[in-house]
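Removed: one protein chain of the complex. Kept in place: all other protein chains.
First chain written, first letter: the chains are A and B, and each begins at residue 1.
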Amino acid sequence: MIDPTASIGANAELGEEVIIEQGVTIGEGVTIGHHVVIKKDTSVGNFVRIDDHSVIGKMPGTNKKMARKPSSQLKPLVIGDEVTIGANCVLYCGSTIENGVFVGDLASIREKVTVKEDSIIGRNAIIETSTEIGRRVTIQTGCYVTADMFIEDEVFMGPCVSTSNDKYMGSGGSPHAGPILRKGAKIGNNATLLPGIEIKENAIVGAGAVVTKDVQAGCVVVGSPARVLRSKAGG
Amino acid sequence: MIDPTASIGANAELGEEVIIEQGVTIGEGVTIGHHVVIKKDTSVGNFVRIDDHSVIGKMPGTNKKMARKPSSQLKPLVIGDEVTIGANCVLYCGSTIENGVFVGDLASIREKVTVKEDSIIGRNAIIETSTEIGRRVTIQTGCYVTADMFIEDEVFMGPCVSTSNDKYMGSGGSPHAGPILRKGAKIGNNATLLPGIEIKENAIVGAGAVVTKDVQAGCVVVGSPARVLRSKAGG
Partner (left out) sequence: MIDPTASIGANAELGEEVIIEQGVTIGEGVTIGHHVVIKKDTSVGNFVRIDDHSVIGKMPGTNKKMARKPSSQLKPLVIGDEVTIGANCVLYCGSTIENGVFVGDLASIREKVTVKEDSIIGRNAIIETSTEIGRRVTIQTGCYVTADMFIEDEVFMGPCVSTSNDKYMGSGGSPHAGPILRKGAKIGNNATLLPGIEIKENAIVGAGAVVTKDVQAGCVVVGSPARVLRSKAGG
């Protein structure tokens, strides 16, 4: 079902049973898999590939217990040129996915997120709302990026890194604050980052570390809780 | 394809290519997304929202090596009123989702599970079979809730908490026993809970902790293995 108000550029390849809702704009040379759903007013650039069963431009839901109510004023989702989106993904409206980004299968990206050029969001990775992700960032498979995070260019998050933004775990008492990852920081697989900490430029967090406080630029930290192994990353 | 034996209440909004199998009962005012599959005999309450590509009421499968064979006598899935279910979810038959529950995208809930009123099951969270989840519980994104767990009211599990129920890791030798989380317990992100432990009322487990034994009421534990930081949670 392609809504008659949708616009699709030249040389598109569309799968079977694709659903394109009202006002969607799609560039030229796109490849869209079977059963893909593109929601109202989403904008898709040129030479984009979207694989089977993905949901693109979803509106958030809510329930009584949730602290953060979705804005009724969200803008449509904007997807740049040469973006690749895997199968069975869920991308929300109100976000921007810049040129050259790769999103793996089964990933989800919430509203009010920016993913800048040429970054990778791995399979099954989850990006919460109101997070900014820089250029050429790698967020590997299975990472959990909490709300209100700030991730600078060329950060590397290994598989299954877990982050959090709520010191009081749902009790109220402080504003939420996600970790800040400065340019070139590298986080090992299955590391745990606590709310509000800052991992400074080119710092390295070892696999499985539990980081409870800031890590200085160029430092290597390991362990639970993480302690400094080297104060300057060796070559 | 809507089976002629299915019953759908007033003011339903159904997406494209929705499949509703025999004997399904749906209340009034529901919103069902594109490509949703609702299996045989499932009961859906009033004002429920189910997003695109979710599978509702699935029968379990099995193979030769699996210890736990699915019962052939499972009841249909029952979903209460004002429940919200995200996109690309998989919910099994034989479970009950009470009024006001929120289930995030890409989550799955196995058979013989009860989720009580107003609880939240985060995106990508996985709830295994034969687990009971109380009222106003928060199970955040990416949590793994093993089989045979018992989670009381107002428990908070942060993102990516991992639990287990099999001390002997597939060798046999003891019955499976999941952790027990008592009322108001809070578990930090990416914590690891071992089989059969009990986290008592209002106890707090720090992010990344590995909990190998019971935690007393009101205590705070951190580290690997977790040790007591405070014997009574401060205000």
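As a working rule, contacts are C-beta pairs under 8 Å (C-beta built on N, C-alpha and C of every residue); 3 or more make two chains touch, one makes a residue touch a chain.
Small disclaimer: the values here were computed from a predicted structure and weren't measured.
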Hidden-chain contact residue, picked from the options A:27, A:61, A:86 or A:170: A:86
Contacting the left-out chain in the complete assembly, out of A:44, A:204 or A:221: A:204
Contacting the left-out chain in the complete assembly, out of B:8, B:55 or B:217: B:55
Contact with the hidden chain (one of B:35, B:49 or B:135): B:35
Hidden partner interface residues of subunit A, rising order: 15-17, 33-35, 49, 51-53, 82, 84, 86-88, 100-102, 105-106, 118-120, 123-124, 136, 138, 141-142, 156, 158-160, 186-190, 204, 207-210, 222-224
Subunit B residues that touch the omitted chain in the full complex: 1, 17, 19, 35, 37, 53, 55, 58, 61-66, 88, 90, 106, 108, 124, 126, 128, 144, 146, 160, 162-164, 166, 169-171, 190, 192, 194, 210, 212, 224-225
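Convention: only the chains that are shown with their structure count from here on.
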Where subunit A and subunit B are represented by their mean Cα positions, the distance between them in whole Å: 24
